[in-house]
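Before we start, here is the structure in question, set down as structure tokens.
As you look at this complex, bear in mind that one protein chain is not there, while each of the others sits in place.
For clarity, chains are labelled A and B in written order, and residue numbers in each chain start from 1.
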Amino acid sequence: MITSVFGVLFDGFAYGMLLFLLSVGLSVTLGMMNFVNLAHCSFGMIGGYVTVTLMNSMGWPFLATLPVAFVVAAITSVLFERTMFRRLYRASDLDQCLLTIGLVFVSVASAAYVYGTIQQPVNLPSYLRGSYTIMGVTLGAYRLFLIAISLVITALLVLSLEYTRFGAQVRAAVDNQRMARGLGINVDGAFAVTFALGSGLAGLGGALAIDIVGLDPSFALAYLVYVLIVVSVGGLGSIGGSFAAATLLGISDMAGKYYFPEIGSFLIYLVMVGLLMWRPAGLFGRRS
Amino acid sequence: MTSTSAALAGPHEHLRAQDRWRAIEVVFWLATLLPFLVTPNYLSLASQVAITALFALSLDLILGYAGIVSLGHAAFFGFGAYAAGILSKHGWGEPLSGLLFAGIAAGLLGYLMSFIIARFRHLALIMITLGFGLLLLEAANSAGWLTGGADGLQGVRMWPLLGMFRFDLYGFTAYWYSLILLFLLFLVSRRLINSPFGLSLRGIRENSTRMRAIGAESRAHIRKIYTISAAMAGIAGGLLTQTTETVSLGVLDFQRSADILVILVLGGAGRLYGGLIGAIIFLVARDQFSGINPQYWYFPIGVLLVVVVLFLPGGILGGLAQITGSERFQRMVRPLMVWRGKSP
Partner (left out) sequence: MQRATFLLGGLAAALLATTPANAQNTVKIGVVMSFSGQFADPGAQIDNGIKLYMKQNGDTVAGKKIEIIRKDSGGIAPDVAKRLSQEVIVRDGATILAGYDLTPNALAAADVSAQAKTFMVNMNAATSVITTKSPYMARTSFTVYQLNEALGAWAYKNGVRRAYTLVSDFGPGWDGEAAFQKGFKDAGGEIIGSARYPVANVDFTAFVQRAKDVNPDGIYIWVPGGPQPAALGKAIAERGIDKSKVKVMGQGELTYEEALKSMGDAGLGLITAFHYDYNHQSAKNKAFVAAYNAEFKRNPDMFSVGGYDGMHLIYETLKKTNGNTDPDALIAAAKGMKWESPRGPMSIDPETRDVIQTVYIRRVERVGGHLVNVEFDKIENVKDPWKARLPK
């Protein structure tokens, strides 16, 4: 009984970290820059395809592909940021929605054209497969890996955004553009870098997620809902919030499916609606 | 869009000026009859467009006029669709009363939801509407005994409309039926928007705190318009059920909620005709593009959306209004306006 509780907690936490990795980038772009980037999962998809291509066609090891997934997604996003997104920072949310949904459509069609509609296989190295059993609790190796990576990313993000000079500049640029510009901060640069960071994280998240959620051209749309749920429940502009929300959603989803499978499909939405009705600004949100 | 002189003359004058029919509107509605004459093979598509336009119009009432962004409006469309379908399946296939039933059912659901909706704004509001939409979808999937689950509701059979007109293979009946309902509900929306109630809604959209300060019951207003919008969406859903004699989980899908938002924003939110224009352009473009290439038609559609945002911000109608409202354009067309006696 006790071991099953621990097992559910561990699996739920790992699932939560998967949600966190997919959505942390959006919590940067939407949360900090206030840009409604519905194409977030398209950048995730880029990361996924980069990893799959490097592994299957060029024989790269899985771990080595991860930084490349980050960099390619980040560079692609900067191209779009400089040519399109930048012009819409002050446009209405609805225009931002429409533009990014348009890009999602384009990305879905492009992926289908280049890679076909086939489900892309990912073959993980043996040390990430299988599981360890510790005191009766089964711990999946890849799940441990996901948890470790999430913790590292959270720590790095919080440190770099809260405690470095660059982080302070970004926050200043986002909070008050004119004032920041007046202080000599390179606002354009800060925005581009932040956007690249968010999309790079999406790419990394995509690469890490495909072993569990699979990869085909519908990726760009299929996980959008989950990502939005995590960011809104966490609260805009809060990395810690996303982390907490993802943990909470992951564990409640897993526990619900284990103990009450009849209502398993309702749970994640019920939890979201309940949490948002209780705290409309999200768990850690400063503004709504 | 607004003529300044009327606005100065007081709110009632302003509303009356808004309510006056413009020539271009008459042309638009006459043009909706063209498919009967010019493209009789496209009537099924045309009825699909009319139904989608009605759905988009219902979303426009809450989004464009009251500022309630919803990513779950398919809940009401789907609820109406299932209501009409289940009624017909159990032996009552009369279309008009079925449609009324669909509207009332969805309206009731909307009324209940509106108590929650009215309390929230911004992202929380969007996500709560999305959450309720998905919960309803899951409920419809689980309640297989009622809805037929993933296979869709079987056994929907409609009686002839008014006892005379069968729903034919060519979509002839389907189109004029949908078109008349679209027109009637458009008239209702138009009156609603150009009434003092509509004006206070726009006030709520712009600044709800201030509206409360001047004594406008903003939450009661929101509840009212949300209920009306839900009922209209339900009627649109019911129309889809009746004209196609099918209902499936697709009517409640997130994709449907997202598509209708895209359609409305593409046409231009907050402009009555926005949803109509959006539905025509989106569905006709989709039909043509997917006819050319059934696999990659998402690409040109996506490009279309991007181009509209970049060059016509505020949607097609919003962008056009901005262009036609600009100094340069005004200077260009002023001679024509004088001729039409419309110069200020």
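The rule we apply is simple: contacts are C-beta pairs under 8 Å (C-beta built on N, C-alpha and C of every residue); 3 or more make two chains touch, one makes a residue touch a chain.
Predicted model, so just to flag it, every value in this text is computed and none were measured.
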Among listed residues B:W92, B:F115 or B:Y170, the absent chain is touched only by B:Y170
Among the options A:V122, A:A173 or A:A207, which residue touches the chain absent from this view?
-> A:V122
Missing-chain contact, candidates B:A285, B:V303 or B:A321, resolves to B:A285
Hidden partner interface residues of chain B, rising order | 31, 34-35, 38-39, 41-42, 44-45, 48, 138, 141-142, 144, 149-152, 154, 169-171, 240, 244-251, 253, 255, 277, 280-281, 284-285, 287-288, 290-291, 294-298
Contact residues on chain A toward the hidden chain run 4, 7-8, 11, 15, 18, 108-109, 112, 116-124, 129-131, 133, 138, 140, 211-218, 222, 254-255, 257-258, 261, 264-265
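The working rule: only the chains that are shown with their structure count from here on.
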Centre-of-Cα separation between chain B and chain A, whole angstrom = 33
Going by the contact rule at the top, pick out the chain B residues touching chain A in the complex.
-> 69, 116, 120-124, 126-128, 130-132, 134-135, 138-139, 141-142, 254-255, 258, 261-262, 265-266, 269, 295-299, 301-306, 308-310, 313-315
In the complex, the residues of chain A that touch chain B are 84, 87-88, 91-95, 97-99, 101-110, 112-113, 221, 225, 228-229, 232-233, 236, 265-266, 269-270, 272-273, 276-277, 280-282, 288
